[in-house]
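Note that one protein chain of the assembly has been removed; the remaining protein chains are unaltered in position.
And then chain A:
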């Protein structure tokens, strides 16, 4: 199977039903994508496929029908995406383990809804669990990222 991940083409020889998450982590070594629950209940594994936020733990690799963007393709230290800039500026993370998924979910939200309302933020972000409880900062960072993207 062929996959395009963060702009790179990869050939993988795996089962059709292997979740994209484990192809990314164990076959391609992309560790920024996190395993949290395996049942699409926590959002830590969120990536973009064709620009849409999806839970890679519940996506068969054979169902991937477009380029995949992971947190590591969204931006890097030194070349941050607007959402990552906001995450850094407001110091959202505690343990940080969920934040890859939070950032990817927020980036997809802002792509579709550049200035989301509180209700739209609640709606889009509530599938991403943060056990440390950084939600007040996540809310504020989504709004800050929206402003940054508008200004850019």
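Structure notes:
As a convention for this text, contacts are C-beta pairs under 8 Å (C-beta built on N, C-alpha and C of every residue); 3 or more make two chains touch, one makes a residue touch a chain; residues count from 1.
Simple rule for what comes next: contacts and distances are computed from a predicted model.
The complex includes a chain that is not drawn, and of the options "HypC/HybG/HupF family hydrogenase formation chaperone", "Isoquinoline 1-oxidoreductase, beta subunit", "Spermidine/putrescine import ATP-binding protein PotA" or "Monovalent cation/H(+) antiporter subunit G" the UniProt name matching it is "Isoquinoline 1-oxidoreductase, beta subunit". Screening A:5, A:53, A:68 or A:93 for touch with the missing chain picks out A:93.
Considering the complete assembly, chain A touches the hidden chain via residues 14-15, 18-19, 21-22, 25-27, 29, 31-39, 41-42, 44, 70-72, 75-77, 80, 84, 87-88, 91-100, 103, 121-123, 125-139.
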